[in-house]
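One chain of protein is taken out of this complex; the other chains stay put.
After this line comes chain A, so read on.
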């Protein structure tokens, strides 16, 4: 089912959670709502489910205005952040609930319900746990029950609020891969909320980046990562090094130090350059003015990558570089060395109404 959000605004008292949000989501997409806490992503999700009202705007499912349709009628599967399993019901009863509470006319028979529940429990690998209560399950198991329960009603839209937030790193990774697989299989339009950029980049077809109740950018993971539209998106999607300076003849200059910015030949503004740690090259000799001297303050070896913290010799700002272990070994650098840092892949933002 396709979803259209048109000019939706929502306030809680004096706090404006959503400011004039509009999004189009196509049928069968897997969307990540990404943003820091307080950015309005959960509010938007709850509005889509009908669990929260909106002040202005409208929501359309398949072109039909459902703004005033009750959550009960929306045919939406909602997976809550802390699962919200019915604590006094067994796993089986939890999954069966959505079918059991249907009006008599549309309610499947007991056997049909049991068959459906067993299928779903098999899908989430919990068929041996059907008589357990939620309190007897681990976090990952509870999450899977919550998912099976939401899928039981054959929703047209699946909404997941921080689905993997409370799980440990390993279970989390397994589950999100599995969610991706599941989505490839069922093609139900799915939207999940997350504050973890890695999760969003890994799983989603498209990412909606939110900040302060507004949408910063919508795009595929690749688009959003490679071409962030704003400093916020750039910053939020990964670690970042900041170079301030003035644009001059297609270069971002800062004293002697200059970085080429070929897209800004005509600009002469104050600007801020953003560089990802893995786009920072470390050299041992000064070859040209496109490098800046820095002292290595720390070296972390994290599995196959090496993170290097540096302090610029000229203005004392800290930089972060990321190398492969092999590259690091070839460089033969150690803590305390003075090296020359060359930013490749500079992304320039000219400050207008934003501040960093």
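The criterion applied here is as follows: a contact is a pair of C-beta atoms (placed from the backbone, for glycine too) under 8 Å apart; a residue touches a chain by one contact, two chains touch by 3 or more; residues count from 1.
Heads up, the rule we're going with is that contacts and distances are computed from a predicted model.
Between the names "Spore gernimation protein", "Multicomponent K+:H+ antiporter subunit F", "2-oxoacid:ferredoxin oxidoreductase subunit beta" or "Sulfate transport system permease protein CysW", the one given in UniProt for the chain missing from this structure view is "Sulfate transport system permease protein CysW". In the complete assembly, the contact with the undisplayed chain comes from A:88, out of A:88, A:268 or A:327. Note on the undisplayed chain: of the listed residues A:1, A:69 or A:123, the one touching it is A:123. Per the touch definition above, the residue from A:1, A:51, A:69 or A:242 contacting the chain not shown is A:51.
Listed residues A:141, A:189 or A:217: the one in touch with the omitted chain is A:141.
Although one chain is hidden here, its contacts on chain A can still be listed: residues 49-51, 70-78, 80, 82, 84-88, 97-98, 101-102, 122-125, 135-141, 144, 149-150, 152-153, 171, 174-175, 178, 181-182, 184-186.
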